[in-house]
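My structure is below; once you've seen it, I'll send some questions.
Only a single protein chain was left out; the remaining protein chains are all shown in position.
This part shows subunit A:
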Amino acid sequence: MDNLIDIKGVTHAYKTPNGPLPVLDDLNLTVPEGEFAAVVGPSGCGKSTLTRLVAGLMKPDRGEVWLHGELVKSPRKTVGMAFQNPVMLEWRTILQNVILPLEIVAPSMPSADRKARAMELLSLVGLEGFENKRPSELSGGMRQRASLCRAIVHKPDVLIMDEPFGALDAFTREDLWQTMHQLRANEPFTAVLITHDLRESVYLGDQVIVLSGRPATTQFVLDVGYPGEGLRQLDGLYTPQCAEMLATLRDQIRIAQGRQPGPAVH
């Protein structure tokens, strides 16, 4: 299989009043097509910078980001993004929110088709009947579901998520993990997930990438061998295999934190 995402030797520093602040240092990462990559690391290690680089929202000081065999120089239509904040446009209904990317990417698409596509996803995540509600009328978990629909409504090659489940309560979070698997079973896409939750990274990821402390570099890559066949079951997280993977990751995070020279800056 081809590598859909290829990050080669990316180094980046932010300019601050106190001089350059290096955040990424010779970071390498590859994600094969259709795979789900979960990225974990100590806080403030540059994970969010990574998402912005892959989305083409910024350029690295050094190194290259390749998407689908093309060098990323600017934003591309083939990317979907979801953030910790669902970023719903409050003046639009849920349906209109989900349709938004289609207005940009496929301006000539008939509105009936747009609506049908959005409704297909909304019903898949269990938001059928809420399409004409305003975002403020929905709970946080429902807004995040709508946000995920919006991120993939235009069938992007890659879905980039920056802690999308971070602000949700534990039960809602687990619900959304399962929704994530259902969405991928429905139409496969490559995904990069930034997360602080190791259980989440193991349950969702095909590979888990541990970044070192800032400036971040790829410290460790874990290939997830999730127990069980077919759609992953939450129960699998409580098997010895998963416990072992989680222990490995926890050790790696500890190492990553130890490498950090000072306390993490947020």
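FYI, a contact is a pair of C-beta atoms (placed from the backbone, for glycine too) under 8 Å apart; a residue touches a chain by one contact, two chains touch by 3 or more; residues count from 1.
The rule is short, and it goes like this: contacts and distances are computed from a predicted model.
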{"item": "Chain not present in the shown complex, as UniProt names it (candidates \"ABC transporter, inner membrane subunit\", \"Branched-chain amino acid transport system permease protein\", \"ATP-binding cassette domain-containing protein\" or \"Ferredoxin family protein\")", "value": "\"ABC transporter, inner membrane subunit\""}
{"item": "Residue, one of A:36, A:83 or A:189, that touches the chain absent here", "value": "A:83"}
{"item": "Full-complex contact with the absent chain, from A:137, A:169, A:187 or A:244", "value": "A:137"}
{"item": "Hidden-chain contact residue, picked from the options A:100, A:119 or A:167", "value": "A:100"}
{"item": "Hidden-chain contact residue, picked from the options A:154, A:173, A:214 or A:232", "value": "A:154"}
{"item": "Hidden partner interface residues of subunit A, rising order", "value": "52, 55-57, 74-77, 79-81, 83, 85, 87, 89-91, 100-101, 103-105, 134, 136-137, 150, 154, 160"}
